[in-house]
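Here's a structure for you.
All protein chains but one are shown at their positions in the complex.
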Amino acid sequence: MLAAIGAANGGDATAYGADDLSQRAVARLCELAGAREAYLVFNGTAANVLGLSLLLRPFDAVICAETSHLNVDECGAAERVLGCKLLTVPTPDGKLTPRLVESRLDGLGDQHRAQPRVVQIAQLTELGTCYSLAELAELRACCDANGLFCYIDGARLANAAAHLGCSVADIAGCADVLSFGGTKNGALAVEAVLVMGDEVATGGVFQRKQLMHLASKMRFLAAQLTALLDGELWLANARQANAMAKRLASAVEPLPGIRLRYPMQGNGVFAEIGQQQAATLQRDWDFHVWSAAADGTCVVRWMTAFDTTEAEVDAFTAAIRDATVSRETNSSRP
Amino acid sequence: MLAAIGAANGGDATAYGADDLSQRAVARLCELAGAREAYLVFNGTAANVLGLSLLLRPFDAVICAETSHLNVDECGAAERVLGCKLLTVPTPDGKLTPRLVESRLDGLGDQHRAQPRVVQIAQLTELGTCYSLAELAELRACCDANGLFCYIDGARLANAAAHLGCSVADIAGCADVLSFGGTKNGALAVEAVLVMGDEVATGGVFQRKQLMHLASKMRFLAAQLTALLDGELWLANARQANAMAKRLASAVEPLPGIRLRYPMQGNGVFAEIGQQQAATLQRDWDFHVWSAAADGTCVVRWMTAFDTTEAEVDAFTAAIRDATVSRETNSSRP
Amino acid sequence: MLAAIGAANGGDATAYGADDLSQRAVARLCELAGAREAYLVFNGTAANVLGLSLLLRPFDAVICAETSHLNVDECGAAERVLGCKLLTVPTPDGKLTPRLVESRLDGLGDQHRAQPRVVQIAQLTELGTCYSLAELAELRACCDANGLFCYIDGARLANAAAHLGCSVADIAGCADVLSFGGTKNGALAVEAVLVMGDEVATGGVFQRKQLMHLASKMRFLAAQLTALLDGELWLANARQANAMAKRLASAVEPLPGIRLRYPMQGNGVFAEIGQQQAATLQRDWDFHVWSAAADGTCVVRWMTAFDTTEAEVDAFTAAIRDATVSRETNSSRP
Partner (left out) sequence: MLAAIGAANGGDATAYGADDLSQRAVARLCELAGAREAYLVFNGTAANVLGLSLLLRPFDAVICAETSHLNVDECGAAERVLGCKLLTVPTPDGKLTPRLVESRLDGLGDQHRAQPRVVQIAQLTELGTCYSLAELAELRACCDANGLFCYIDGARLANAAAHLGCSVADIAGCADVLSFGGTKNGALAVEAVLVMGDEVATGGVFQRKQLMHLASKMRFLAAQLTALLDGELWLANARQANAMAKRLASAVEPLPGIRLRYPMQGNGVFAEIGQQQAATLQRDWDFHVWSAAADGTCVVRWMTAFDTTEAEVDAFTAAIRDATVSRETNSSRP
């Protein structure tokens, strides 16, 4: 990645994306995904906001999972910057279904209601689950039947493609607009917004600038993307992360006092453990406690990355085993 | 009401609220509610948006009931115009409680999350229920304990005061900002935004203009408000509407095939009836089907107004009885 | 006007514009202007914001006169609510010309620049001047040649039609969207947004609600509009106001120490007088000092209305003469 950026550094270059490196990177990405246009931005929140902005009229609403990154973790960027309403839906596993989408369509055509316009999903979801291609096709059909657009937050799209064993285009084909994440897959800071459909609004270059994500030295973003595309590094990285997550999940699943909370379908392991156990682990390991319950348990999120090693997984597994055993021992005392 | 507007029509007057009539009306309303400032606007959505705008920083969120008018029936005005996130909470009866509020505070201080800042309630709620003064005090205490503001949507505040047998100030005292509705209580088109607390942002006059609700001929808004305040017409109107709702609720409650869905605590009767029965009634009567269930029943909303008469209620009751009986008869047939 | 509102008060009516009175009023207005759709709102700022919102993409800019009401007197509503940039142009008399419009088009197609999209003019302008039909046609041609929409702020459109001796449709035909003002022409509070062209965005009903200008008791807005349309009251009112402005202008023009600042082409007289003289007059008369100069003079705006009488004009003229004479006398003393 750094070598690629270094290479981009040579010589002078036209600013704001007009350079050759940027244009080639964008063209390659479009080819990979079967996309019409691609816009590079610095991070995932910007990709989501820019992508949605291409699909929304001022009075439109976005249907999304209650647990989605868009709803929970972007500090209200969509509401502030786009002014749109999020119609959130509780889900068992972070995934929308046609039935869940249709439960939020009752306001269609009613002048008192923000108009449902976009179904926003994430692939992988925020809970680490992955839509199958069949599930994506059903959502696409649901969108078509109801005059809705489909936006896919693809911050972890590489992990999804690796998990499904499909191409980026297989997933992208279900969306009108989607993002393709680089940062979580080995890049320093680059994400792409991909435009698939013909009915998507034009003007992406203006929106990117206005939404404050036009890079003057675009070639450094392009270099990161190019490095990911070269030799399918994006896929190798994603496979490695997924494999490590699988190794971790397999190792901890049999442990007493641990339960996998959601199906492990990518590079995130969500597990239910005791809060005390989690606290013990957090002394030495950095991870996120997703939610805590009144019964003393909590759900933790253990993410693996492109550079996670087997040794790291094994050491972490051992630490979990220690914490579990001591807890079980403790809890067996009166 | 029209006579009052007619009287306001005499002679020339200074525009944009600087006239005597406007200033006196505002002063009287402030006195009634114990408020520091009052801003007249044309409708309830504007009152809510202006009122909230005085309480919100750009990155703030509003905690409100999922069923609130703000969330459901204002076409996303808060999101578009204020750019704020609504943190919606499912409720059994349209009412927030401290426990429900606290369930949405987990993002406080987390830079990835819009910051909970305002607890928004409606008095009456959108489901026709009424907070007791004790419940309001508990919410106020919850706000104080968590550094939150309280906003009350008072489109039906008069009905609430009439129901509780308390003063406007008794309710207003629990809020930092609230609205006081005129339109649903006999006026043509006037609502007021009342500012109670000292910590509320200044600049209401600028925000009202910018939010497009400064009336050049303000005296006509003031005249409507004055007519409501004179001789406590606002209270007489609300009492009449409430009494008629009570008459209706008492009459239909014993009927077979009807169940009151929420406690009747103002001027709205929410009843569960068969969808067929509802459709029959709607041929001659204009009311809103609130929601429909898979079992063939639905919830209907029957609102009474300041000018609803006993005769109207009785005629409607008779119609309901007819629809019910015929339905029961029908449904007893195989 | 009040009688019309009173008549609208009889009986029950469906809310939010679905009543007969509202639908008939809108249909009549559309016919008058040759418009496709019309939306009633409460005031002029809302009409401008709603109208522009139907024409703008998120990254668009509006070309308007520096002195326009939109730019100067709406407290930044367009920027806050629509998020659009105003590309303001200095003008000699409040009127845009094709040359002035074209001076702001250099950013077209440049991703660093908000994209010029709408030419916004007012008819009458904020300086009381009136575009001839030929001038309007030239602006329309300029818009067509450059892919721009034309929006007309018609708060004083009636006065313009009266001045030009043309129909509303003659003016409206040059616009894609325009407003038609009632409040300044005798109504209490009603303006209409008229949609002319087929390329204008749909969704006006949603935008009106979201922009907080859907009236629940729409029939009272419709009644005001109907009163204006009946027997061409709108035109009679405008002619009366224009005639009184002409009477005033003719009377003061010959006075020493007074100079008409802009051509008098409607119901507003803009005059240059001494600041001391203006202050003297303001003791007894309510008018606006438009701007003050370092040489001790100022520009004052004297507006006439549908209910201004000859006696009032004559009394005011006398007062001006007194102020002028005394000033001249004063200033002749050392």
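So that you can tell them apart, the chains are marked A, B and C in the order they are listed, and the count of residues begins at 1 in each.
Methods note: contacts are C-beta pairs under 8 Å (C-beta built on N, C-alpha and C of every residue); 3 or more make two chains touch, one makes a residue touch a chain.
Computed from a prediction, not measured in an experiment: that's the story for all the values here.
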{"item": "Contact partner of the left-out chain, one of C:Q111, C:N185 or C:N242", "value": "C:Q111"}
{"item": "Option touching the unshown chain, where C:A8, C:V81 or C:V118 are the choices", "value": "C:V81"}
{"item": "Residue in contact with the excluded chain [from B:A201, B:A293 or B:A315]", "value": "B:A201"}
{"item": "Options A:V26, A:C75, A:L235 or A:L281, residue touching the unrepresented chain", "value": "A:C75"}
{"item": "Absent-chain contact - pick from B:L21, B:A114, B:A215 or B:L233", "value": "B:A114"}
{"item": "Absent-chain interface as seen on chain C, which is shown", "value": "58-59, 61, 72-76, 79-81, 83-86, 88, 107, 111-114"}
{"item": "For chain A, the residues touching the chain missing from this view", "value": "2, 5-6, 9, 12, 14, 42-46, 49, 74-77, 80-81, 183-184, 188-189, 206, 209-217, 220-221, 286"}
{"item": "For chain B, the residues touching the chain missing from this view", "value": "16, 53, 57-59, 83, 111-112, 114-115, 201, 203, 205-210, 214"}
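Here is the rule we use: only the chains that are shown with their structure count from here on.
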{"item": "Most distant chain from chain B, judged by the mean position of its C-alpha atoms", "value": "A"}
{"item": "Centre-to-centre distance between chain C and chain B (centres being mean Cα positions), rounded to whole Å", "value": "35"}
{"item": "Whole-Å gap between the CA centroids of chain A and chain B", "value": "40"}
{"item": "Residue list for chain A, restricted to those that touch at least two other chains", "value": "58-59, 83, 111-112, 114"}
